[in-house]
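One protein chain omitted, others in place.
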Amino acid sequence: MSTGEGYAGDATRVVAGTHKAAYRASWYQRDAVQAILWVGPAFLYLAFFIAYPFVMSIYLSLSSARVGSPDWHYVGFVNFRRLFEDPVFWQTVRNSFVFTFGSEIIRLLIGLPLAFAMNRSFKGKRLVQGIILIPFVIPIALSSLAWKWMFDSLYSVINWMLMTAHIIDYPWQWLGEPGLAMSAVIIMNVWRGFPFSAVILLAALTAVPGEVIEAAKIDGAGPLRRFVYVVAPIIRPILFVGLLYSIVFSFTDFSSVWLLTQGGPYNTTHVFGTYAYNIGINAGDIGQGAAITLFMFPLLAIFVIVMLRLLRRE
Amino acid sequence: MAQLTRRQFLGTTAAGVVAAPHVWVKGAEAQQKSVSILCWSHFVPAYDKWFDQFGQEWAAKNNVKLTIDHIPHLNLAAKIAAEVATQSGHDIVQLAASGTEKFAPALVDLQDLADKLGKKHGGWTPLADNYSSYKGKFHSIPDYFIDFPGLYRKDLWTEIGMPNGPDSWEELRQGGAKLKAKGFPIGIGLAHHNDSRNSWRAIQWCFGGSEVAKDGKTLTYNSPQIREALKYMKALYKEAMTPEVLAWDDASNNRLLASGRGSWIHNPISAYRTIEGQNKELADKIHIQLSPKGPAGRLSFANCLAYGVTKFSKNQDTAKAFIEHLTDNFKDAFRASTGYNNPFLKTYAKGPLPIISEDPKLKVLEKSPEYHYTIGHPGPLTVAADEVYQQFILIDAVAQFCTDKMDLEQTVKWGEDKLKAIYAKFA
Partner (left out) sequence: MITRARWRKFKRDYGAYLPLSPYLFVVLFPFYWMVITTFKRDNDLYNLTGMPFWFKEAPTLSHLKLLLNETLFLTWLKNSMMIGVFVVAITLIIGLPAAYALARMKFPGNQTLSTAMFLSYLIPPALLFLPLSQVVRGMGLGDSIWSLVIVYPSFTIPFCTWLLMGFVRTVPLEIEESAQLDGCSRFQAFRMIILPVIVPGIITAGIFAFTLTYQEFVYSLTFISASANKTISYGVTTDLIRGDVFYWGSLMAGALIGSVPVAIVYAFSLDHFIHGLTAGALK
């Protein structure tokens, strides 16, 4: 694994010479100064548009802020305490995990065979690539609406297909029954996200050098062994990147669930984003809404740090 | 139609990127007063067209620059919240359903304007007072409310002996059961959307139940009346409805009626108007009746709308003048809405009103101002009551009871606990 930092010192030491050393010293000194220019704008952006509002949100979650009144005051952890006593909140936590990890697992299971299928050249590959990407490209708000209509209580095209194929004999209430509703939002999330998972997996597969596979084949390894012991380790870093991105995306998602079910039926599809929005904005309790959203952050951070640790451990 | 919106704002370095097509800088002093209005996209598109034109005519006559921005009603809360947080935005904001108390600290006291309009037009109805008052003073001017009558298929109900539709909830249940057996169920939503939580309130009130007492503080959910209402709803659901109502949104009951399968829904006349436009034959069979009555009387739910003037507005008097002008021309607004916008002022409420007084089918709507109440009834529309409304608490309780997820006592306890948690925030 080549990182930038370590080598510079070694390489120049080999070519030692006061001239070079002096040159290197002034380089180094200028590095710290130069860094300000290079990283400065990005840092400013983060400070202004993320750090400051984030800190404000923390403050909001510890305050009695409401939507209409300009005067709020510090109330300590009352908002959090109310959340912990709220059964709907805990249901939201459960739902968020089920939604995120359920979608992710299905996406990987579906994406892998697709990546294998795409990992060869064939006629019309460009076209197929474009088509497969469409669910990923359609703005979420719009595809959520389309799915809403597809799951409609009366006109569902999904029910129509299932009934015509005699798989079910009465229309299922996709958005009306708790289990079905969660399945519906997961299905939609999977449809939207699997092109991305497939592309990541495809990228990963193309990174595996052909010779390595051949060598493994010669050694007599079957497809499963080849995958587990040869392919998987190589594609791990890429997988992690993709996994991280799509898990964070699902976990913090708001518009897809909101447009499909508004958290119903009776709160069985509420996720952090939708519950926070409903309480913070619609009901007007900003403090409590901020508390709910903030709760996501440590969970995500822990997950990310664990993933990064695993990634670095090579 | 491409109206580009001009916004006046102070130039800053960031706005130095101003060579952009949609935005340009004006001098700090405006030559003309400008007023901007934030309101919803009306369910009857023709009303918005009328409203926009009405506004521009007034603006031209008074040398005012008027901008009207329409956004969906579901986004209004977020938008106003953002404007209050940044202390900048529209001069006039429309307050939909949730009452004035929520945003009152950011709104101008409009009692004097309210008094003036009240005097001109016969006084405000109690509903108006409830909706717009905060600490005894009007902080918004009520504009109109949306009523919830019953829409029924006269042909189907005549067949079972009720040619004028069900007059009481009990009759609805009995008739609905018969019609469901024939393949024409009724429909009242039990999901996370407006129609559901509105209809449920009408039902519970008709049984004498409520979430809170007249003082707006004492919880009354744990009562025999609520239990009766819950039992009724479960029976209604099982006997006269299909499970699809658990998956509904605001448009679903309209669709049920439009499909020809629905025999009765609880909805404003927008559903009828849409069907009129698509399927005249079906529309002829649909009639309108008073919202049903229950053991404790006839009460239905009103979705109210009012206009507030923001404290950060720089043209408050001009804004007030527009609101006054709009209120004075309520009858024209009413006509433009094809009878959808119900009045808050007694002179208008007494009638006659265009369209509904002229059409025998719609005459029942004249009575709407007499028996419609809103969130929090019999108490005032408090922030607590609104929170209960926004969090779908009452309707969630009902839905869980109807689908046998909880029994009666569990349901009442669940509802009561949630109500206590919310009302405790404001104790």
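Lettered A and B in written order, each chain numbered from 1.
Here is the rule we use: a contact is a pair of C-beta atoms (placed from the backbone, for glycine too) under 8 Å apart; a residue touches a chain by one contact, two chains touch by 3 or more.
Quick caveat: nothing in here was measured; it's all calculated off a predicted structure.
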Contact residue for the chain not shown (choose from A:186, A:231, A:283 or A:296): A:296
Selected residue (touches chain absent from view) among A:62, A:93, A:175 or A:204: A:204
Residue ranges of subunit B at the interface with the undisplayed chain: 1-5, 7, 9-12, 14-15, 17, 20, 22-23, 38, 40-43, 45, 67, 69-73, 75, 78-79, 81-82, 85-90, 195, 249-251, 254-255, 258-261, 270-271, 274, 278-279
Interface residues of subunit A (partner: the chain not displayed): 1-5, 7-8, 11-12, 15, 20, 27-28, 30-32, 34-35, 37-39, 41-43, 45-46, 48-54, 56-57, 60, 110, 113-114, 116-118, 120, 122-123, 125-143, 145-147, 149-150, 154-155, 157, 160-161, 191, 195, 199-200, 202-204, 206-207, 237-238, 240-242, 245, 248, 252, 254-255, 259, 273, 276-277, 280, 286, 290, 293-294, 296-297, 300-301, 304, 308
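Heads up, the rule we're going with is that only the chains that are shown with their structure count from here on.
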Between subunit B and subunit A, distance of the C-alpha-averaged centres to the nearest whole Å: 38
Subunit A partner contacts - residues on subunit B that touch it in the complex: 77-78, 80-81, 84, 87, 98, 101-106, 190-193, 243-249, 252, 255-256, 259, 383, 386-387, 390-392, 396, 399-400, 405, 418, 421, 425
Subunit A to subunit B touching residues, read off their complex: 66-71, 82, 85-86, 88, 148, 151-155, 171, 173-177, 181, 261-267, 277-279, 281-286
